[in-house]
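Complex shown without one protein chain; remaining protein chains in place.
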Amino acid sequence: MNLSQHLPALIIVVPLFFAFVMPLLARWCKQWCVPTTLGAIIFSFGAAVKMTFQVMNTGPFSYYMGNWPPPWGIELSIDYLTVFAALTINGVGLLIIWYGSKDLLHELKSEVIGWYYTLYLLLMASMTGIVITNDIFNMFVFFEICAIASCGIISIKESRDCIEAAFKYLVLSVLGSGAFLLAIALLYMVTGHLNFTFMAEALPDAMVLYPKNLLVALGLLVVGLGVKAALFPLHAWLPDAHSSAPSPSSAVLSALVIKVYAVAMIRLLYLVFPRELLGMTPVMEMILWMATLAIIIGSMFAIVQDDIKKMLAYSSIAQIGYVFLGVGLMSESALVGGILHIFNHATMKSLLFLVAGAFIYGTGARKLSELKGIGHTMPIPTIAFCIGAFSMVGIPITSGFISKWYLALGALDVGRPFFTAVILISSLLNGIYYLPIVVNAFFSKPEEAVKEPKQLPRQMLVPLTLLSIGVIFFGIFPSLILGIVYRAAQLLLGL
Amino acid sequence: MEDTIVRYVSRIILPFVQLYGLYVVLHGHLSPGGGFSGGTIIGASMILYALSFNLAAGSKKLSHDVSSILESTGALIFAGMGLISLLLGANFLANRIAGFPLGTPGNIFSSGSIVIITFGVGIKVASTMITLFFSLIEEEHSHEHH
Amino acid sequence: MIDVFKYLILVFLVFCAVFVARAKNMLSAVIIFAAYSLMMAILWLLLAAPDVAITEAAIGAGVTTLLLVAAISKTRREE
Amino acid sequence: MRKILVLFFLAVIMVVMVATVIEMPTLGDPANVTNNEVPRRYLENSLEETGALNVIASILIDYRAFDTLGEATVLFVAIAAVLSNMKAH
Partner (left out) sequence: MSITEIVLRLHANSYYFFAILLFIIGFHTMLTHNNLIKKVIGMNIMDTAIFLLFVAIGYVRGGRSPILEPGVDHVFINPLPTALILTGIVVAVSVTAYALSLIIKLYKHYGTIDAEEIMRIRGGGSL
């Protein structure tokens, strides 16, 4: 047996396997829960790194489940985009749960912590599965695992807001999956295949015979995935869900879960649907305008919030807009910017949510007005927050600048400077709500609430430091990651 | 629900229902049915038992420890079969190519890993249904101390 | 003949779906939903899919109903 | 007001969907594109390739077994979510 040949399967199955073992561990040997979880995710991360080198050296490859070739069996496809997304998911997910291993002790009751790790591993496995699979029904199954697991890590906290937020999220997720399943049915009816590659081959013929089927399916896919990715008018569930959850859950939901659906949408729109169909309908134009509205209105809502986590949640709505802006513009630079923003936003938003969690851990305060002067008493998290905030605004030498730069270039490439202006305006809006926090943190007298904070344990400080170093590092040396993103964009656009 | 007739009838019916569920599970590869439907039938029979006697008796029949072990076992059988086929040199979840003996079509012990996985799924689904029902119906004991 | 039977079941399904929405008593809504699931199982038998029919009869009409009844017994019965 | 809006919205969906239904391939036609090489191989070769008489079982647990692993995982995640929710409060 050659292990490296089976990595595409193992990257999903190893977290699944340990998730199945986790309830037994939680019952009988509690101290093993954290090392097992970390070990499983480290394995997946290592597998993603190994596959990245493989893909960069020898090009995309696929893995046949059970040795059945594609139209009959399930195919996992390892190309530049999927391996990039798998790397992001497992890398950021590892840091979040490392931080969470201490933070969760004070946010959750002790008897449910084992379940948290179970749900977290299942979430990781399902997200990796969503991005890596090349079969639309398999993707649906992973959607459902992802939906229940992400609601589960919200409702696990002992508060009535969490239950209510989780229910709202569950109902909307189920509506999204229902629309997606209906779209699968309509597509299967006219193509006879479930595999992306074979569907893409059959669709141009089907487009001539059954145009209405395809249009309805396209609409359902965009709406279904749009609900799950919180694209602008469909974002109603996001602020409550992301702000009431425990901090590690907020971080993983904002940084990774909504991105995964964006990746699924990118793959379906670019790899499956024929370009003529997309040209025939205004769907890309619609995505573009929805993204624009998301960027502006999400930022505006974020300005008026007083709760730090709620503000970050609204900011996520704006940031997912950037990803979809890149998708909708359909030029190479814009797509590079959009895909790169998946990674950059994952790092900086998880950093910000974890810092917010650290503030809550240290002082118990979550109102922005109570956090004045926190820079004097909790310097390291505050510096990390500054780095994340600068990156959100898009100040050079941070990674947020790079993706905005490419998006702006992409908008100019296709001759639509309006969207460059949108990006500039939104940077301004981001500045309006992030910079006062930074200024107040360092230049105000400490408030009563933040005078004597609890010391942060090392398990929480190290992930924060690593994430902030990552934000700066990829801002200075973006070429390390741009190579794979460029190839992903070229593959998607068929260049 | 302390009714003698209900108890008497369910005591007679239960073995047959469970036998039928087991049949559906074990003949999943020969006739309609399989791990999911058969497991649900077995699970539903246990719920019927619990409802017609009382909940405490039903819970005692399948304590939390046992049910969590069963769930994990069922899922681990499935994933484990996949990993075994990796060890045998095929891809994940392969059957014939990994060298599982297919046997004579029509026998219960035929078709290689299918019958084992169906059995694992049956165990898992039965215990899952029972756990879901009891966790919804049970009184919480923990909500006094917070 | 089989067409008439098919339409009867289909119309029955629509009626069930409408009456589930209109029922004032939650328990009766659940019972109507169980009938709906059973009819759906019969429809799937007509479509030559006995596996789905068995599963729907066991899960849709059996376990889902039990879960709904359990939830109602823990909450409120009237709408 | 909201109810009328919802009804209008649903009516629009219904009209679009019915238009789609009229255009859809005829139900049960053996010449439909879905009856391609995929089900043909399942029906003709599954006996020698998997040894199961029930083709559904051979698809479920052999050809597309990874879906079924996902399905078992959905049940598992439901258990995890329900139990954690019931215990947390």
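Per-chain numbering from 1; labels A, B, C and D assigned in written order.
Just so we're on the same page, a contact is a pair of C-beta atoms (placed from the backbone, for glycine too) under 8 Å apart; a residue touches a chain by one contact, two chains touch by 3 or more.
No experiment lies behind these values; they were computed from the predicted model shown.
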In the full complex, displayed partners of the excluded chain: A, B, C, D
- request: Consider the whole complex, including the chain that is not shown, and state which of A:178, A:364, A:379 or A:436 touches that chain.
  value: A:178
Message: One chain is left out of this view; which of A:50, A:168, A:376 or A:416 touches it in the full complex?
response: A:168
- request: Mind listing the subunit D residues that contact the chain we can't see here?
  value: 3, 6-7, 10, 13-14, 17-18, 21-22, 24, 26-30, 34-35, 38-39, 42-43, 46-47, 53-56, 59-60, 64, 67-68, 70-71, 74-75, 77-78, 81-82, 85-86, 89
Task: In the full complex, which bits of subunit B touch the chain not displayed? Write them out.
output: 30-32, 34, 36, 105-106, 125, 132, 135-136, 143
Task: Spell out the interface residues on subunit A facing the chain that's missing from view.
output: 137, 141, 144, 147-148, 151-152, 155, 160-161, 163-164, 166-168, 170-171, 174-175, 178, 181-182, 185, 188-189, 194, 236, 240
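Note that in this section only the chains that are shown with their structure count from here on.
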- line: Set A-D beside A-B; more C-beta pairs touch across A-D
Field: Rounded Å distance, subunit A centre to subunit B centre (Cα mean)
entry: 36
Query: In angstrom, rounded to a whole number, how far apart do the mean CA points of subunit B and subunit D lie?
result: 23
Message: Could you pull out the residues of subunit B that touch at least 2 other chains?
response: 32, 34, 36, 71, 75, 79, 82, 92-93, 95, 132, 136, 142
Task: List, in ascending order, every residue of subunit D touching at least 2 other chains.
output: 54, 56, 62, 65-66, 69, 71, 73, 76, 78, 83, 87, 89
Contact set on subunit C toward subunit B in their complex: 50-51, 53-55, 58-59, 62-63, 66-67, 70-71, 73-74
Message: List the residues on subunit B that touch subunit D in their complex, please.
response: 28-32, 34-36, 71, 74-75, 78-79, 82, 92-93, 95-96, 102-103, 105-106, 110-114, 117-118, 121, 124-125, 128, 131-132, 135-136, 138, 140, 142-143
Query: For subunit D, which residues count as touching subunit B in their complex?
result: 47, 49-54, 56-58, 60-62, 65-66, 68-69, 71-73, 75-76, 78-79, 82-83, 86-87, 89
